[in-house]
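Shown below is the structure under consideration.
Shown here: the complex without one of its protein chains, the others still in place.
And then chain A:
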Amino acid sequence: MADGTQILRRNRPGSKAKDFCRWPDQPFEEMDNTLAVQQLIQQTIRRDPSNLEAILKMPEAQEEGVWKYEHLRQFCMELNGLTVRLQSECKPNTCTQMTATEQWIFLCAAHKTPKECPAIDYTRHTLDGAACLLNSNKYFPSRVSIRDSSVGKLGSVCRRVYRIFSHAYFHHRAIFDAFEKETHLCKRFTYFVTKYSIISKEILILPKLDDEVPINQPVGESEA
């Protein structure tokens, strides 16, 4: 632990924004704490947010449930960024319903009886609900090992989260594009749900985004 030349991966008060998390990568094998998977995912994203294959390359001997769970946490977290941008433009009086194409109106499942929430509320409620579920001591008491029954809960979160992307894409394209350019989040998410067959292909209604990485062989069992 204390070997003199050791690197301390910390953000110290007073440091510049550009130095935030600017520390050398730590090999996954050397991460010995309970948040190792989150650390690895964030570290790989920081290195290059557009390198989807690297970001979604699961370490050997990693429990897949935890891997998917931590990625979904990261997606929901980064979606806060999209939501902040949407808040300024997606108003309840203009986007009265959660829609993508005109085909469906999505009901917000965060309420006792599903409600026709305006798009911005749908977005916020879905993320708040996801935060509750993914941090629930009942379903996800550990971040090292996750029961199969709880892994099954990730699918419905993913489906709803995808609607946030699709609403932004079809109704707030400028915001979507600017956000996507910075984060590659929707591309990464699409890659993720396809790779692990979490969402069936028919639901993925967004046209292929440029330079999207083709996926050859989906792995993992179907959860959708």
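Basically, contacts are C-beta pairs under 8 Å (C-beta built on N, C-alpha and C of every residue); 3 or more make two chains touch, one makes a residue touch a chain; residues count from 1.
Note that contacts and distances are computed from a predicted model.
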Original post:
Per UniProt, what's the omitted chain called: "NEDD8-activating enzyme E1 catalytic subunit", "Type II inositol 1,4,5-trisphosphate 5-phosphatase", "Striatin N-terminal domain-containing protein" or "Ubiquinone biosynthesis monooxygenase COQ6, mitochondrial"?
Top reply: "Striatin N-terminal domain-containing protein"
Original post:
Which listed residue (A:68, A:125, A:172 or A:188) would be found touching the missing chain in the intact complex?
Top reply: A:125
Original post:
In terms of residues, what is the contact footprint of the unshown chain on chain A?
Top reply: 8-17, 20, 23, 26, 33-35, 38-39, 73-74, 76-77, 80-81, 83-84, 87, 92, 104-112, 114, 117-118, 120-121, 124-125, 127-139, 141, 147, 149, 153, 156-157, 159-160, 224
